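In this view, the complex is presented without one of its protein chains, the others remaining in place.
Then we have chain A:
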Amino acid sequence: MADSGVTDGSGRNEIERAKSEGKELTKEEKQRLRKEKKQQKKTKERKDDKASQESEKEKKPLTSAAPVSQPPTQTAIQKAPSAVPVPAPVSVPASEAPAPADKPAKSKAELKAERRARQEAERASKQGKKGETGQQAATGKPKAPPNDLQPVVKRLPEHIQVDNPDVLKKLAKKLERQQIPLRSDYGYKVSLFSHLHQYSRKAPLTQQLSIPSTVIHPAIVRLGLQYSQGIVAGSNARSVALLHAFIQVIRDYTTPPNEELSRDLVNKLKPYISFLNQCRPLSASMGNAIKYIKKEISNIPSQCKEEEAKSKLLNCIECYINEKIILAAKAIAKSSIEKISDGDVILVYGCSSLVNHILCEAFEKNRKFRVIVVDSRPRLEGREALRRLVQRGISCTYVLISAVSYILPEVSKVFLGAHALLANGYVMSRVGTSQIALVAKAFNVPVLVCCETYKFCERVQTDSFVSNELDDPDDLIVTRKGKTQLENWQQVPSLGLLNLVYDVTPPDFVDLVITDLGMIPCTSVPVVLRVKNVDQ
């Protein structure tokens, strides 16, 4: 007699046997049942909302370990102490049944009916609650079978729940298990963003690792350091670096004696991913790449030999990089060049590898245009783009983002890169992109976003607060004319610095998205995602 597949197998078998034989449950079995139910209840109730439990408690008087005289509908049921006085077996079944029945024999039938009713109610309410609570107990509940319009069971990612101490405790425990150091937050966080992590660049995670690190592959350690110091930046660069690191990991991997490659390799990758996440939160493109790799690994048939499996995986990864990144860039450049005409003045923001590629290709095809590079503090990535374009011989102008309304009357087109495209059509990109799109719209200049399809993501977001990344706040400090105004910002209690990394651009500011599947409007992103899912 189990709640939907939660109790341990052995107990269930015995009890089912008892049920099928029509025998009365023995005292021990009943006690065991009760204990199991109590444990489940406790784990569930610790996380679920109290209010939503009210209705259920009426149907679960089993958990009332407290004195028998308790009426069934009590909030006190939740606070039932774990140490249940075991010698109350006779009275407890009596309190279960609404009809006071002393003889266990009589209550058995009623118990059965009750339990069935309770199960149905629990199942129904659980389906409903799955959407509300973010804390899913790791109890292995079976996922709903994938239908076309089945509500997806989504777990809220940890990195946007930093203000919830339970989540932090869970994360700490998980990292301890995987033997990865926990990175501590730095500095005063603006209250609007207290749900996000804020790290300092001066304290990289790798300093807390022991040398040599036995848990984490050295290629991954190096990658993590490169991420956290900003040496590898930009979503394409980060994804490619990640995939190359994984190639290294797979090459050096050997299957331990009693394990299967498909399961063990995935488990080996998990601590690496946690480590990289700690160094710098994963980008959407990296997330998609990791999903792809995990799928490929788990699809490896068990009779495949190790060498064969490894070469197959390496091949897959190389293919992925080639198709999704390199060839996609070529396809996008080809379609974008049609959009660039002679005499154009093109505005670009920051350093997007894809947009730079497009401009260089267009210049080689002898299009006559000039480029205006807009840059912003504190990252000043536009200088890198400026260097690359000037090297090719393209004539460039350089301004800061505050001068964009001065320079926009000269501009004929705006090309922007994207970090991810969200399922509701919003473009997630470097902070400042939405501003440029806004001002361009005010001046009636067309805005074109260039993005590969592997960056499309199923998340939805409407503002830049709920999910973002906070960079080191000390980056905003600047020394001008010998004076550093914000030097002691930590000492001043009411002063905070905010260094956002991403922002979202609403789709009405964007005129066209150029992808490797063609030129689509912003609102067609969920269509592309659906087509991709069906293909896979």
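Operating definition for what follows: a residue touches a chain if its C-beta (ideal position, glycine included) is under 8 Å from a C-beta of that chain, and two chains touch if they have at least 3 such contacts; residues count from 1.
Basically, contacts and distances are computed from a predicted model.
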Discussion item. I want to check something: the complex is missing a chain, and I'd like its UniProt protein name from "Transmembrane channel-like protein", "Translation initiation factor eIF2B subunit beta", "Trafficking protein particle complex subunit 11" or "Phospholipid-transporting ATPase".
Written reply: "Translation initiation factor eIF2B subunit beta"
Item to complete: Quick one: say which of A:A121, A:I407 or A:A423 touches the chain that got left out.
Response: A:I407
Worksheet entry | Sole residue of A:C304, A:L486 or A:L512 that reaches the chain not shown, by the stated touch rule | A:L486
Fill in: Candidates A:L33, A:I325 or A:V439 - the one touching the absent chain
A:V439
Worksheet entry | Candidates A:L497, A:V510 or A:V525 - the one touching the absent chain | A:L497
Fill in: Touching residues (missing chain, whole complex) on chain A
190, 192, 376-378, 383, 386-387, 390, 395-407, 430-432, 434-435, 438-439, 442, 463-465, 476, 478, 480, 485-486, 489, 492-500, 503-504
